[in-house]
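A single protein chain has been removed from this complex, and every other one stays in its place.
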Amino acid sequence: MNKDRLLAFSDGVLAIIITIMVLEMHAPHGANLSDLRPLVPVFLSYVLSFVYVGIYWNNHHHMMHTVNRVNGKILWANLHSLFWLSLVPFVTAWMGQNDFAPFPMAFYGVVLFMAASAYDILERQLVAHHGEDSVLSRATGKRRKEKLSVLLYLSGILLAFVQPLISLGIYMLVALIWIVPDKRIERALESRQTKL
Amino acid sequence: MNKDRLLAFSDGVLAIIITIMVLEMHAPHGANLSDLRPLVPVFLSYVLSFVYVGIYWNNHHHMMHTVNRVNGKILWANLHSLFWLSLVPFVTAWMGQNDFAPFPMAFYGVVLFMAASAYDILERQLVAHHGEDSVLSRATGKRRKEKLSVLLYLSGILLAFVQPLISLGIYMLVALIWIVPDKRIERALESRQTKL
Amino acid sequence: MNKDRLLAFSDGVLAIIITIMVLEMHAPHGANLSDLRPLVPVFLSYVLSFVYVGIYWNNHHHMMHTVNRVNGKILWANLHSLFWLSLVPFVTAWMGQNDFAPFPMAFYGVVLFMAASAYDILERQLVAHHGEDSVLSRATGKRRKEKLSVLLYLSGILLAFVQPLISLGIYMLVALIWIVPDKRIERALESRQTKL
Partner (left out) sequence: MNKDRLLAFSDGVLAIIITIMVLEMHAPHGANLSDLRPLVPVFLSYVLSFVYVGIYWNNHHHMMHTVNRVNGKILWANLHSLFWLSLVPFVTAWMGQNDFAPFPMAFYGVVLFMAASAYDILERQLVAHHGEDSVLSRATGKRRKEKLSVLLYLSGILLAFVQPLISLGIYMLVALIWIVPDKRIERALESRQTKL
């Protein structure tokens, strides 16, 4: 079974997720600069979530590039991953509208953590389907970035109850770590070509 | 006439349906854990409907894989199927916002029943267009899962007026039955390859 | 310049238009059957508009099937056509929420009339780009259905101020006339193949 429709559907869902978040930024009733002030945390939350969905799309793009075929399990692992990402607009709005309060900050971290776990499951399904010697398997390697992100998400969730802005800083840090598309996959693809 | 645009359009509509449902889950005004409590039934309804739309997308994906060409009747049968699925966000919101009350539960079942019937019509149109000996025709066979689902939907609709939570359980059960992508199609495809 | 992205973009816009209309059907607060009653005209409007957008998508699908290449003028003619269709959700909501009152009924007709005119311009641009002897040119022929629709839309707009339900009947009639995908194009394609 080929991967084309899985990509088309995922692109559609990610494009919608990234775009509907902006609907939470309601145009204020007044027309002064001060009317925009309450929107500042909403806007910052939007930027952060836009970057996160962008990261997922980029990595999905890279990961799927190495994939040849899909099966039923992979379709569901992909849907599972999209499910958690579909909750990003909700937690983004909750966080932004409550000035980065503890519970919304913690829940934002929970959703990011679940999305990362779901992505990890998808990656493992793809590796299982293509073999330990596949490009993807060699590219992901020791998963250091994945392990670090999990630790950071967990600290972000816990520290939200101490000082929510620390959590915000941590979530920004994870985004920075991932903003570079997965060089490992590009390298693995190149090394394969070199061998040929 | 080829099937590419039918797939692209269906993927678009299903991606939008699955994603706009989350818009019904409005971020609460307060920032405490208790503010999320009224959203629990809304969230559960969202999960169930996400799984249902995911099932339709998966099965659509499998079914269309066996199809070579489409005609005007098939385009309309497909649109008819998408029409009923487009009502899923509405009944999901009604059900979730009213804590699984009898009428919303029954209507949720009616929409699922109509979506299933419309999918059935689409399948028959495809079989009619490709012949009784086609992969799809042999794959669907005696339609035992289809007949069972219809019975379960009808009991879900009726039992909503006795105890709505039984209906909820029934709808979850039907989802479980279908969550496995149509193995019959994968088997039929394989058996064809074996013969060759 | 090839037509693939024009199709992808149009499919995206039409898929979104057809799906966001359902967002205007807000889940009622109560959970009784009577709470659905005020939604009946909204639902009927949704069905009618769903059919109209479906007709446009089907005909767009058929028309573009005969097309080989596009240019800048065609891109804008297509965007112009999508612009008027993008107003369908607005007039649908206005019509449904006001129980088919005269002005909303007339405006619904105006938007349909403008969408039909824009589609006509697109068709002429395509014919101009492909030559009078092209499949599309021969398929559209004397444009009897187009001329009849224009007359019917105009009567629908005027009669809205006499009896809006007559307009509703007229708009349903036009939908019925077009619900059959453009057989002329299928015939023209076949006759070309026969000659070869």
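Labels A, B and C are assigned to the chains in the order they are written; within every chain, residues are numbered from 1.
As a working rule, a residue touches a chain if its C-beta (ideal position, glycine included) is under 8 Å from a C-beta of that chain, and two chains touch if they have at least 3 such contacts.
Predicted model, so just to flag it, every value in this text is computed and none were measured.
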Of the residues A:11, A:99, A:120 or A:146, I need the one that contacts the missing chain.
A:11
For chain A, residues in touch with the removed chain:
7-8, 11-12, 14-16, 18-20, 22-23, 25-33, 36, 47, 50, 54, 57-58, 61-62, 65, 179-181, 183, 186
Residues in chain C touching the chain absent from view:
1, 5-6, 8-9, 12-13, 15-17, 20, 23-24, 72, 75-76, 79, 82-83, 86-87, 89-91, 93-94, 97-98, 101-104, 107
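By our rule, only the chains that are shown with their structure count from here on.
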For copies chain A and chain B, work out whether under half or over half of the interface numbers are shared, and give different or same accordingly.
different
Centre-of-Cα separation between chain B and chain A, whole angstrom
27
Roughly how far is chain A from chain C, centre to centre by C-alpha average, rounded to an integer in Å?
38
Residue list for chain A, restricted to those that touch at least two other chains
12
